[in-house]
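One protein chain omitted, others in place.
Naming follows writing order (A and B), and every chain is counted from residue 1.
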Amino acid sequence: MVKKSLSKIYMVLIFLFLYLPIAVLIVLSFNNSISRVHWGGFTLDWYRELFQSETIMSAFYTTLSITLISALVSTIIGTMAAIGISAMRKKGKAIMLGATNIPLLNADIVTGISLMLLFVRFTNLGMSTVLLAHITFNIPYVILNVMPKLNGLPQHTYEAALDLGATPAYAFYKIVWPDILPGVFSGFLMAMTMSLDDFSITYFTKGAGINTLSTMIYTQLRKGILPEMYALSTILFLIALLLLLLINYRSLEHPARHRKERK
Amino acid sequence: MKRTSINKLLLASLIVLSACALSGCGSKKGASTSDADTLTVLNYGKYIEPDVLTSFEKETGIKVNYEEYESPEEMYTKFTAGAIDYDLACTSEYMIERLIDEGYVKPIHYENIPHFSNIDQTYLDYSKAFDPENKYTIPYFFGTVGILYNKNMVDATKVHSWDILWDETYRDQIIMENSVRDSFIVPFKRLGYSVNTTDQSQMEEALDQLTAQKPLVYAYYVDESADEMIIEDASMALVYSGEAAYAQDYNENLDYVVPDEGSNMWIDSWFIPKTCKNESSAEKFLDYLCREDIAMQNFDYVYYATPNKAVYDALDPEIQENTTIFPTKETLDNCEMFTYLDNDATSRYNYLWKKLKSN
Partner (left out) sequence: MSKRKRRLFAGPYMVWIIGFTVLPILMILYYAFTNADGSFTLSYLAGIGDPVHLKALLLSLRLAVECTVICLILSYPLAMILHGLNIKKQSFVVFIFVLPMWMNFMLRILAWQMLLANNGIINHLLNLLGLHSVRILNTPTAVVFGMVYDFLPFMILPIYNSMIRIRKDVIEAAKDLGANDRIVFFKIIVPMTMSGVISGITMVFVPALTSFVVSDLLGGGKVLLIGNVIEQSFMQGSEWNLGSGLSIVLMIFVIASMAFMNSHSKETEGTAVW
């Protein structure tokens, strides 16, 4: 019994550790004072002003589009790559997985700088360079999520389907796809999360006038964060909470439903 | 059977390609500076009232691509990397001097900027230190570097000397500037050297002083200092005069002083880089910034000393007489401006700075 309550306390402490700063930020978003440590009463002003601030909203849209596009593209390339790699012989597999590990093992800062050095040589920095960079560091996360699902696939079911006259595409959709779908999904989510949270790589590869929320916050860190940023983060956090709850519910409880929708 | 799989592959790569193409299109819109109606501007962070940008865009139909940086050194990197062609930039005197010297700057056609007449001649004279013929720059804001201190926590009789920053009593309460040249002002002036010295032994001597001071330092901050002082996390901070004025507005216990040994005066100015493809738009923007109402908006937002005479004259006497914002002539004359240092000296400074930080 003691052991049980001890472990409960331990868990609560860890969650407190993880969520305390978030609570602080949420509280600050309602704080009617520019100062970060004094409580000036409850207000919803920052939420109102947030939607009128063109700079913040445009940074928000930039962030959103970079996150979505890069996650989508990297999911497509990554899933295909995982399928391809799983069909490779041992040596090819090792080489490809080794190369996949490079962006993961490399320091963010080194990845960012090396991409910047490359881009600067051939083109102007802009939105597309940020996108290319994000896709580059996102693909490995997708592959790492899809590969284990592919490895766990019963090889012979697929071949049996072919023997019974199914087209490869049909067999793929009916047999392989449903099994790797959770991996593809979590790969996509992971890519989105990493993309959203990235600072270093965006910082080095972005062009003039392009700001994601991260780079915007970085410039504001010095001069004081605009309280609207707390409001925006709170909204984002709540949306993520809802979204993830929804996805969790759907992808786990009803894997069958997804299958139907695909068709 | 074969065909379907190959088709799938083709389709997939098509999707990928089109996605890339799409993103490429997006970038063209964002980064092209050649369009007659976009202006790529580089400025310090939070150094312009955001509404000024929107109203300029509305009034002229010119789209502004606005990019921010933190330190002049960072600005130099961004500017010279060549990854982005800027049409207009603002930075501090010594960096402008360097850029002029390296041939990055175009002369300004002042006749196209009617409101330039609002700029006080006094500050154009000061600008001659880095732009001897007044042909490359338009001053934007200026000020000094000094000590912002909390009257309740610091002995006010002692803050008139830089020595107080070495006083053991204030251990863990001192904030220094997180920038090489600004931090070196203090030991240089304390030792009676020029802030522009490139003499290795003087530099080393200054480093020794900073190293000795480091245990007393709470943090090396850039512009966070003002906020930290407002919430009384520290008792003294080395800051720009404008930051001090801003902090004083939020906490009346704060005061600002430029120590008697002298300090540094700085002028941030606009210039048109050679990469500018759109000179008439750049001139329109500069003219806009010099206009009294706009300059006033900017002053209210940035709260640094403005060289714009029309704005100064329209201010409350209370603000005009605020010596934190508008330093007296004696103070300014006791200050030295930065001049630019060659690559060798710059990298020697950077190295000493790293040495201090790693200690």
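By definition in this document, a contact is a pair of C-beta atoms (placed from the backbone, for glycine too) under 8 Å apart; a residue touches a chain by one contact, two chains touch by 3 or more.
This structure is a prediction, so every number in the text was calculated from the model and none was measured.
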| item | value |
| --- | --- |
| Residue of B:N178, B:Q248 or B:N308 in touch with the missing chain, whole complex considered | B:N178 |
| From A:L144, A:L181 or A:A208, residue that would touch the chain that is not displayed | A:L144 |
| Missing-partner contacts on chain A, residue numbers | 7, 10-11, 14-15, 17-22, 24-25, 36-37, 77-78, 80-81, 83-88, 92, 96-97, 99-100, 102-111, 113-115, 117-118, 121, 132-133, 135-136, 139, 141, 143-145, 147-148, 151, 162, 168, 172, 183, 186, 189-190, 193, 196-197, 199-200, 204, 213-214, 217-218, 221, 225, 229-230, 233, 236-237, 240-241, 244-245, 248, 251-252 |
| On chain B, residues whose C-beta touches the chain left out of the figure | 1-2, 5-6, 9, 12-13, 16, 71, 73-74, 76-77, 80, 172, 178, 180, 214, 217-221, 228, 231-234, 346-347, 350-351, 354-355, 357-358 |
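To be clear about the criterion, only the chains that are shown with their structure count from here on.
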| item | value |
| --- | --- |
| Between chain B and chain A, distance of the C-alpha-averaged centres to the nearest whole Å | 35 |
| Complex contact set, residues of chain A against chain B | 34-38, 53-55, 69, 72-73, 76-77, 80, 116, 119-120, 124-129, 131-132, 167-169, 207-210, 219-224 |
| Residue numbers on chain B that touch chain A, as the complex places them | 1, 4-5, 8, 12, 15-16, 19-20, 22-24, 26-28, 30-32, 40, 42, 45-46, 50, 54, 64-70, 81-86, 221-224, 226-227, 230-231, 250 |
